[in-house]
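Heads up, one of the protein chains got dropped from this complex, but the rest are sitting where they should.
Chains: A and B, in written order; residue numbering restarts at 1 for each.
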Amino acid sequence: MSNVPNDLKYAKSHEWVRDEEDGTVFVGITEHAQELLGDLVFVELPEVGDTVDAGSECAVVESVKAASDVYSPVSGEVIAINEALADAPETVNQDAFGDGWLFQVKLSAPAELDDLLDADAYSEVMESEEH
Amino acid sequence: MPFIPHTEEEVQEMLAAIGAASIDDLFDEIPASLRLSQLDAIPSALSEMEIDHLMNKRALQDGQPVCFLGAGAYDHHIPAAVWQITTRGEYYTAYTPYQAEASQGTLQLLYEFQSMMVALTGMDVSNASLYDGASALAEAVLMAVRANRKSKSKRILMPRTVHPAYRRVVRNIVKNQQIELVELPFDPQGGHTDPAVLEQYQGEDFAALVIPQPNFFGVLEEVDALTDWAHANGALAIGVVNPLALALLNPPGEWGGQGADICCGEGQPLGAPLSSGGPYFGFLCCKQAQVRQMPGRIIGRTEDLDGKVGYTLTLQAREQHIRRSKATSNICTNQGLMVTAATIHMALLGSEGLERAAAACFGNTRKLVDALGAIPGVTPLFDRPAFHERVLRLPAQAASVLRSLAAHNVLGGLDLSRDYPELGEAILVCATEKRTGDEIAAYAEKLARVIQLQGGVTCGLVPKE
Partner (left out) sequence: MLIYEQSKTGRYAPAQSPLDKADVSGLPEQFRRKRSAALPEVSEMQAVRHYTRLSRKNFSIDTQFYPLGSCTMKYNPRACNSLASLPGLVSRHPEAPESHSQGFMACMYELQEMLREVTGMQAVSLSPAAGAQGEFAGVAMIRAYHEARGDSARCEILAPDAAHGTNPATAVMCGYKVREIPTGPDGDVDLEALKAVVGPQTAGIMLTNPSTLGVFDRKIEAIAKTVHEAGGLLYYDGANLNAILGKVRPGAMGFDVIHMNLHKTFSTPHGGGGPGAGPVGVSERLIPYLPVPMVTREDDQYRWLTEQECPESIGRLTAFAGNAGVLLRAYIYARMLGREGMPRVAEFSTLNANYMLKQLQAVGFQAAYPQRRATHEFIITLKKQAKELGVNTMDFAKRLLDYGFHAPTTYFPLLVPECLLIEPTETEDKATLDGFIDAMGRILEEAKEDPEMVKGAPYSLPVKRLDDVKAARELDLAWRPGAH
């Protein structure tokens, strides 16, 4: 079973959110997600300054066997993207919750964080997908 | 029954293993109401000898007229080795190279093809083919709309000097995605797209400008000025080119200050016979920055477990079998065999051979136009340089002249009156490297006679100057 850190929040579509508690959050995809995808070959990120909406596609993570959309778990403005992934997309596989972060958002609706799943609830989602 | 090897004995053994009484039982899940009893309207089977007889008769029926017709399909010399090798069973009956280790022949060949197209076009990346030049242009337009992040408009500038069938195909393929094709008129003097007509669109949002070279009339466009205008105006530049002409002409990768962003065209001149219009192949090339937006298959070089060089399909995640509704295109089967032929063709000719062939096309067309233009009333239109096609205005009805020539076993050219009525009774003629001096002289002689007989009869439309 994949790692599911307790200090993060999650979306059903396998993204994680780390609240910086300064009105911004970092977003990435979970270890479970990168396992399903396999070795990443490319990450397409939004641009700094883009507006994102909760539940909308905003990035793509591409492996040899799949190209999956990443849905922003929150609404706001993209203030930073992980440029290192351009040369090293495998960082997402190696450290999905840390160095493999995708982008940082300045929240426009902080209350959305309450709609996200906690670690236990996300673990349940992972289990129910297991066949 | 042809091609089915089973003996009665084997059928019984197999049915026994399955546990079925008859082959018919194997269809028992299909509702009886749907089961067909027999096919009445289909003719009875023919042996190979019988179909051989029939096809020979049909082939002879159509004659083999001398071809002075181009318009997107050209009669070039194809070395004998090209199709002898291409129809080897290992190429002819191979499948798409999904199992890379079992397809290194095809995969390496496709990598070589991509390399040759990159060299010819001056671009960074080529795919492994699309259906034909027209649908390749449609895919290029779709790609430009996807790739041009700065543009929100989905508007494409499309010169009337682009092949009329291509413009129709593009419209038919892109119209359901709210993409608008804005037509650009051509200059009646030069037969090209005068960059000045773009001034009225200065500052407007366009995703791309399509630039043909040579254009449908055979005329050479001001590709540098057009490319630079597109870039200055935030649009991508899409080149539509003849690959044989590229042996002589400046390639799209070097147009203007930055080069074209995408280029496409019809690969038929490289080893595909005329064959009633197909199969041909479309090629599509782009700059490195757009590679992930490129539709169709792409082959990449890599290594195996022992570090040995090998080739494989790559970037498949963009394609329909993985990305499904978000794929760059719905294309699956492409034109693999035609690309095989084109690669062998290009290797056999090389740059030197292609240059000679292209130069001969240029020269022969000049000779043709000189010979035909000497006939009273026959006027070459458009005073700009051309590659291997030219427009001639006739002093008689084009359709009727061409019909008479056909009766003399000459395909004189394409009647332009339907797509370009403003040109009057005009035809598009072409002389490739295959046309001999005798053939040209014979054409001129026949045309002179036909015009003399039909002379002075026009269709009533007064050509505008």
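Odds and ends about this structure:
Keep this in mind: a residue touches a chain if its C-beta (ideal position, glycine included) is under 8 Å from a C-beta of that chain, and two chains touch if they have at least 3 such contacts.
Keep in mind the model is a prediction, meaning the values are calculated, not measured.
When the full complex is taken into account, the listed residue touching the unshown chain is B:T106, out of B:T106, B:T227 or B:Q290.
When the full complex is taken into account, the listed residue touching the unshown chain is B:M346, out of B:L157, B:M346 or B:A398. Think of the hidden chain as still there; on chain A it touches residues 38-39, 41-42, 62-65, 89-90, 131.
Everything that follows uses one rule, which is that only the chains that are shown with their structure count from here on.
The distance from the centre of chain A to the centre of chain B, with each centre set as the mean of the Cα atoms, comes to 44 Å. By the touch criterion given at the top, residues 292, 316-318, 322-323, 326 of chain B touch chain A in their complex. Residues 41-42, 44, 62-67, 69 of chain A touch chain B in their complex.
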